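A single protein chain has been omitted from the complex, and every remaining protein chain is retained in its original position.
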């Protein structure tokens, strides 16, 4: 099976950009990395951008007058601009650097939630949420006595939009949902969903951890109020993520963490918060990581998000076909046309842990477990599933290796 | 002036480990980096550790079965062990990775503070605190109606311990103070101070942002309840810091941020928190940064913290002597014996911004401003000061260059 | 593959020798591994000298956790409770004859954790970790 696809992406060329992809898991067993939904690999360009920062410009940012401090401030703020451009946010003040998607969502829960909600208010979530878009709301609900509602998921892995309409009758103050499921692969019809939420006056938060890396995303066009994502899933470094927010909401929100950078003026017993976006960035930020994040965005834009999306569609379609030919194997979620490159499945009478471990022995790295979406697994009555997830550097050959590996699992357990 | 010191540290050798130190700020003007209190430079070994992680082991940690996930988990947890060893913490469960010192302090304010304090309770701070150890308590005080007390600082820059004893009569529930001032350089007599706080039943938090990089620190011996610090000030990367905590306190504290990793089990409307330290690490952590943090600790231990401390003492003593010879120049803080390598000063009739900028033109990087300690500056009636701060890679020659630079400033403004 | 899935493991997983429940019993305990949803219950009968006469397990899990439960129980029949108390992680790994990473180690040790919890009365045992 040729690895060359007809999507315009030269995958063999792309693969050369990622040092880890030439690694052998053990002697003679090359790595087949199919765990990008957990975290993506990083191209050399991203590592070099961070190295250059540390070797040439490293300093603490803002307020510094010396050359390095000015350079560091410049590269940090330039990275912010790049990311703002990548998601088509209207202004740099609306892009706050966080540690990851999880912190971004918690920021909204703590700062927006605690100051805009009151006992009895409804928050609308979905049954397909990642723990990171569940637990912050559970904590808030427990503290403030809020009601959590959930848009159900069909057996096929699609949001039940009729139920959604009914739940809107509870007048939720917030709708928080994922753009793309990290288990089912489902890409939710976000624009319509957000529109309907707005029409009942709900504020909307989108968990974009799985979408921003894989699809062209335009937050302005989607009219999302908050949009959260992580660099490490989109070719960027660990330790940094971002929260986009609607300007008037961000302006009215009180600070989240207190400390350096987020202040304008401090007295012993009071302070004046800084302007956006610094108001929400307390302490020395992840400067080198911002630089790496910016380089990741440059890298993705250089290749073209549409090409990346097409390439992943091709891989997904092919993998779905092949997987569905395997007896006793069930794939979760909707058909290939409606999903991104995340494929969770289970094999009759074989535990996903055993699947993952035997696959690892032939070099194929997939994940087994509940993928931080335990309620979804509970709903489907599955303690765990196996999950293969794909990205721009994966090939059709690698899908074949996955299929061969699964065959081997079945042989062992025959 | 020879750069070789008699402290056992081969500074010329050390300098070779830091790529940025061979940089010229502009053609013919080499960098003299005297801003390590803001952030330190990074040795090549730290960059290589992170590069190796990204090029060979990068994966998301915990729960992963494939080789890379196991390796990533291993290096992440190994880094934790190294840092635990570095500060002599009793166990790995007591060391939580945060973004920086600031987040570590906020974690305590949110999780310990909000669940252990009530209206009217006193929190005891000092007048020399960094904004990161002020604003979190201001936010909490405003929310919970707490009283903030402050141990005063003498004109010489020392805590007024008599006043401290009186303030203990208010029965503070918490004492939060810095180990070493980032402006005055004052190293507080922590052990006695903490003992006294304990004797009135106060929980203690130490801001170790400036101490852990420069002195051997033993949290067990100090008997601090919480101890916070940042990797980026101790040769490590940006984007990661740590909170050490007393085990029984951490165990009783509710989670801070909610999301992946920090849970054991999640249902739609409830969750069970994970064991320590994971309970406080929500979402994908700063994995590569932890690896870099561990490498930084290895680097410092390899050289020897006692040697580093001695070297800095020598530099500080020399710099203090030279600075005090300059007419119209005033140094803040106590004499050299009582302080670390942080020297804030001001020149009569010359604004610190102008000092910093002219010094930059001769390659000397210092900081000008309130150094995130505005109340301390207000107390001394200074809107801003200039600050030179030193680390293991600085030399006596560089101090001479600083002195020459200050002379130039004075010439220009003569 | 041979490294991880020795025939013994697959065989014991598919046709365990000590699967079942005992009512009444002298010792019973159950627990789970939240990371993967594995759940194991162990029932034990002892004679008047505190020597194990019967032991069975029930529950759900991966091949590693169920095979190690089966092998563990086989090894304790005829042993005194005091000997059972001395069992360690290494004993389990020896029985399985494979090396395991940290995640799978938890699978392999679940049955030992359950057994020890039963033997020591209730509660968590950290000694198996």
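Note that the chains take the letters A, B and C in the order they are written out, and that residue 1 is the start of every chain.
We take it that a residue touches a chain if its C-beta (ideal position, glycine included) is under 8 Å from a C-beta of that chain, and two chains touch if they have at least 3 such contacts.
Computed from a predicted structure; not experimentally measured.
Engineer: Specify the shown partners of the omitted chain in the complete complex.
Structural biologist: Across the whole assembly, the hidden chain touches A, B.
Engineer: In the whole complex, not just what's shown, which of B:88, B:198, B:338 or B:353 touches the removed chain?
Structural biologist: Selected residue, touching the omitted chain: B:353.
Engineer: Specify the residue from the set A:7, A:40, A:73 or A:132 that touches the hidden chain.
Structural biologist: Going through A:7, A:40, A:73 or A:132 one by one, A:73 is the residue touching the chain not shown.
Engineer: Using the document's definition of touch, tell me which of B:92, B:144, B:200 or B:362 contacts the absent chain.
Structural biologist: Touches the omitted chain: B:362.
Engineer: Taking the full complex into account, find the residue in A:115, A:191, A:265 or A:348 that is in contact with the omitted chain.
Structural biologist: Within the whole complex, the residue contacting the unshown chain is A:265.
Engineer: Would you write out the residues of chain B that touch the absent chain, in ascending order?
Structural biologist: Chain B touches the chain not shown through residues 350-354, 357-358, 361-362, 368-370, 377, 383-384, 408, 412-413.
Engineer: In the full complex, which residues of chain A touch the absent chain?
Structural biologist: 62-65, 69-70, 73-74, 264-265, 272
In this text, only the chains that are shown with their structure count from here on.
Engineer: Which chain maximises the distance between its CA centroid and that of chain A?
Structural biologist: Farthest by centroid: C.
Engineer: How far is the middle of chain A from the middle of chain B, if each middle is the mean of its Cα atoms, in Å?
Structural biologist: A distance of 31 Å separates the two centres.
Engineer: Using CA atom averages as chain centres, what separation in Å is found between chain B and chain C?
Structural biologist: 47
Engineer: Rounded to a whole Å, what is the gap between the Cα centroids of chain A and chain C?
Structural biologist: 38
Engineer: Of all residues in chain B, which are in touch with two or more distinct other chains?
Structural biologist: 63-65, 69, 265
Engineer: Counting only residues that touch at least two other chains, what does the list for chain C look like?
Structural biologist: Within chain C, the residues that touch at least two other chains are 35, 103-104.
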